[in-house]
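Some notes on the structure that comes next.
A protein chain is absent from this complex, but the other protein chains hold their places.
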Amino acid sequence: MKYITTISEREYTVEILGPRQVSVNGKLYDVDFQSISGQPVFSLLVDGGSYQAAVFPGEEDTLQVLMRGALYVATVEDERERRLKSAGGAGVAISGEYILRAPMPGLIVSLPVTDGQEVKKGDVLIILESMKMQNELKSPRDGKVTRVQVKAGDSVEQRQTILGVET
Amino acid sequence: MKYITTISEREYTVEILGPRQVSVNGKLYDVDFQSISGQPVFSLLVDGGSYQAAVFPGEEDTLQVLMRGALYVATVEDERERRLKSAGGAGVAISGEYILRAPMPGLIVSLPVTDGQEVKKGDVLIILESMKMQNELKSPRDGKVTRVQVKAGDSVEQRQTILGVET
Amino acid sequence: MFNKVLIANRGEIAVRIIRACRELGMHTVAVFSEADRQALHVRLSDEAYPIGPAPSRDSYLRMDKILDVAKKSNAGAIHPGYGFLAERSDFSQACEDEGITFIGPRASAIAAMGDKAVARATVLAAGVPVVPGTEGEGSLSDEDLLRLAPHIGFPLLIKATAGGGGKGMREVRNRDEMPSLLNAARSEAQAAFGDGNVYLEKLVEGARHIEFQIMADMDGNTVHLGERECSLQRRHQKLLEESPSPFIDDDEGFRQVMGEVAVKAAKSVNYANAGTIEFLVDKDKNFYFLEMNTRLQVEHPITEEVTGFDIVTEQLRIARGRQLGITQDQVKMKGWAIECRINAEDPYNNFLPSTGLISHLSVPTGPGVRVDTGVYAGFQISPYYDSLISKLVVRGESRAQAILRMRRALEEYRIVGVKTNIPFHQRLVEQARFIAGNFDTRFVEERFSLEKAEAGKEGYPEIAAIAATLVAHEQTERSAHIIARGKRDTSNWKWVSRWERMHR
Partner (left out) sequence: MFNKVLIANRGEIAVRIIRACRELGMHTVAVFSEADRQALHVRLSDEAYPIGPAPSRDSYLRMDKILDVAKKSNAGAIHPGYGFLAERSDFSQACEDEGITFIGPRASAIAAMGDKAVARATVLAAGVPVVPGTEGEGSLSDEDLLRLAPHIGFPLLIKATAGGGGKGMREVRNRDEMPSLLNAARSEAQAAFGDGNVYLEKLVEGARHIEFQIMADMDGNTVHLGERECSLQRRHQKLLEESPSPFIDDDEGFRQVMGEVAVKAAKSVNYANAGTIEFLVDKDKNFYFLEMNTRLQVEHPITEEVTGFDIVTEQLRIARGRQLGITQDQVKMKGWAIECRINAEDPYNNFLPSTGLISHLSVPTGPGVRVDTGVYAGFQISPYYDSLISKLVVRGESRAQAILRMRRALEEYRIVGVKTNIPFHQRLVEQARFIAGNFDTRFVEERFSLEKAEAGKEGYPEIAAIAATLVAHEQTERSAHIIARGKRDTSNWKWVSRWERMHR
């Protein structure tokens, strides 16, 4: 099974050759990969090197790998997916609507944007109070604010939709 | 729901009156009983007193309650069970065959008894080596050894039947 | 003399106090909100009583309910911990009125130090240097503050009179932005402390935040237990503290000068029990009184580790009327201690707080490591309270050993289910400037970027690629089979559905 795995814009071709062997960009590695305690924590022996990795789903179908105190954000595609995607043309992932959901339950302290407003990547979309802190949630991209579903003073549940940003 | 719960040969009539109320021998208690982390560890608030109890199944359908550093071995019967039992006559639990099973995987170092031999309560039935220790397994009652299924030098799996003691 | 103590708090500090009581053979009474029925302080206490709904104002801030529990349970004393009611003089007074020992200073001392403006005036009168600012009496209007600001000079800080922990604090670079910042500070202070009063203070640039631990008995015997370096902060929240301060280090003369001033400040309000004098120190070793925290401090363990002095135990003894067990010349700092505050927040996403169920927990242990915590595997981190999960404290013979020990402890610490700032600390303690002890209160915000720190490291991207690919591969394989429904339900693991979403 062959995968293209991207970390920090660098591509790694990872081929799973057997239960204990993979290759990365053609280089062979002995690998012993085990889940610990039924948790998304793994013990990984690669050519004798011992690594502990926590692997979590991240934003937009990435996998976050936390290992030796550093975070690696990875996208894993299998060859078939990859071919389909390149046939369909690049840039697909960028378009469409970004939906901002409340990352935790809390209180909307302020909502500095309005429906239809143009925002830049990094602009504050809302300020949410939770765990006694005021937290600014920022736009991950340039775009236009759509479908604002809350107002200042509202309490929101975790994962509740707050607004969208359309490119 | 009314239960007769026996600890150290003393009987407690425990009646469950509601989600937060029980009576023990007629005395009312406010009770808040919660399982922790989905484990057999419980936090129990009784009239404001806070107790942590680990509750495990013990031998012969007892429940072992480990709490504030002491072990309580309890038998819980509901009223109906209890009535049936007393109708059927006492002493039933004592008769029959005791089956000795290996409490852990290990090696049978020695087997000082033979089929048909009479043993007293406390007599050593086998010596099992496990975790680098030689462990003596003793007879819980007087009786006759039956159905010896292993010999010295055998490796046994956990729960494997070793022999019986018949009264 | 009391033998049963009610702990009017939650989380790691409630656990800390319960442990101290237990080690003195005292009984403990916990109180808990609806969100905290399964909290560790409830499980570990001898008694525990509910005091209301999850929001603090309905539970942990309700003096009336807490006093009711104290009376019902015959608790002879109340320990307020930090936060919540710890610095409310009316609570201290109410306890006294009910004949319950308040484990902390007298109401008058809390009141004097609690209004930061009054506090500054009081210590100034006692000869303690203060940061230039509005040392008026009590509340000043926006108009007054705007008028006084140019006399102090910009940049300056707006600070909550009632507050602490950076809440209701704003930095002002010029007069124009001041009105809106005053507004924001007041509303934050109102929300956090129920008191919107603020004051102004000169911003000392390049400053270090160094504080002295004070212990005083009821007879006025007062000692300091040396200093703590607390300059590493983000949004005025301390993140990593150490004792001694690398800035003072072996300048014992300077330490004693500051310590004596700290004792003088405490004595100016007839202080009793544990307290902390916070100073700003500039690069020329000028130092200014900032405020006094009239309570146990979050970071008290590092002082315990270097002095060998159990501060919470001593608080209980002092409250029982005992004299201080030590004199100033018996206080010796030995070795070095560092504390990292482990918060449920995502260091890769603007330190956004993180809630959820802790599904797995591996706590670092071994020589020289101490963890003060209020959580366990299976505990739910709720959004109602602050994000402090635990305090990871290490001690070493030297600062270098303590740093290396902290690194290994951070690497061992595994918390699954919520995001934590552990990676932030891992990178922070690797920074050359941290190792050199060369930082001020702006370091974290202005000179340290987690992303840049990681980009600068060599790292193991191939290994990460292997891990990610194998996880994804396993999920593909799994989703190709029919998976028993029950297996999914009881798993904390969201990959299957994620994977299905990807392949939809």
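Per-chain residue numbering starts at 1, and chain names A, B and C are given in the order in which the chains are listed.
Simple rule for what comes next: contacts are C-beta pairs under 8 Å (C-beta built on N, C-alpha and C of every residue); 3 or more make two chains touch, one makes a residue touch a chain.
This one's a predicted model, so the numbers in the text were calculated from it and none came from an experiment.
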Contacts of the hidden chain among displayed chains:
A, B, C
In the whole complex, not just what's shown, which of B:49, B:112 or B:153 touches the removed chain?
B:49
Among C:24, C:184 or C:218, which residue is in touch with the absent chain?
C:24
Write the list of chain C residues that the hidden chain touches.
15-16, 19-20, 22-25, 44, 301, 304, 308, 310, 334-335, 360-363, 365-373, 376-378, 396-397, 401, 404-405, 407-408, 411-412, 484-491
On chain A, the omitted chain is touched by residues 32, 34, 36-39, 43, 45, 48-50, 52
Sites on chain B contacted by the missing partner chain, in the whole complex
1, 3, 5, 7-8, 10, 12, 14, 16, 22, 24, 29, 31, 33, 37-42, 44, 46, 49, 51-55, 57, 61, 63, 65-72, 74, 76, 78, 103-106, 129-138, 158
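The definition used in the following text is that only the chains that are shown with their structure count from here on.
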Maximum inter-chain contact count - chain pair
A-C
For chain A versus chain C, what separation do you get between their C-alpha means, in angstrom?
31
Taking the mean of the CA coordinates per chain, how far is chain B from chain C in Å?
47
With chain centres defined as C-alpha means, what is the inter-centre distance between chain A and chain B in Å?
51
For chain C, jot down the residues that touch at least 2 other chains.
none
